[in-house]
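The complex is shown incomplete by one protein chain, all other protein chains being positioned as in the whole.
== chain A ==
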Amino acid sequence: MALNRDFIGRAFPPSEPYEVTRLKIREFADAIGDLNPVYRDPEAAKAAGHPDVIAPPTFPIVISLTGAGLADPELGLNYAMVVHGEQRFEYNRPLRAGDVVTAESTIAGIRSIGRNERLDLQTVITTVDGEHVCTSHNVIIERGA
């Protein structure tokens, strides 16, 4: 189904503050099968120059969709037909335990590709103190029926 073009350029309000915890980082690292000690052992992280355990590079996806408002029925996105098209993260620094961050998303574009619909979403992740941590560029594809 065609997505609502009125949403192009729509900026969503910042998400509720999200606290990054050691336990959540460890759970995520376990789920991707990555045993790197900088994700689980604060001492190993400090030895590598980080103040606390850091999160794997793809962890920000957990936060980046929290404020995106893609569930708005007016947008017309059929979640069952959605696949991920592209993803990119630009990092100012790694997310780490103790960070409290918000995600601010903007729908950068919507267009048709054949029978599919393509939606480009940009999300800026910032600490509540105003430090930019990373920016996510997300392309989702709604497959045509």
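The rule we apply is simple: contacts are C-beta pairs under 8 Å (C-beta built on N, C-alpha and C of every residue); 3 or more make two chains touch, one makes a residue touch a chain; residues count from 1.
Just so it is clear, contacts and distances are computed from a predicted model.
K.L.:
Assuming one chain is omitted from the figure, identify its UniProt name from "Sulfopyruvate decarboxylase subunit alpha", "Sulfate adenylyltransferase subunit 2", "MaoC family dehydratase" or "DEAD/DEAH box helicase domain-containing protein".
P.N.:
Missing chain, UniProt protein name: "MaoC family dehydratase".
K.L.:
From the listed residues A:Ala11, A:Ile32 or A:Ile113, report the one that touches the chain absent from this view.
P.N.:
Considering all chains, including the one not shown, the answer is A:Ile32.
K.L.:
What is the set of chain A residues that contact the non-displayed chain in the whole complex?
P.N.:
Listed in rising order, the touching residues are 24, 27-28, 30-34, 36, 38-39, 47-50, 54, 56-58, 61-62, 65, 79-91, 93-94, 137, 143.
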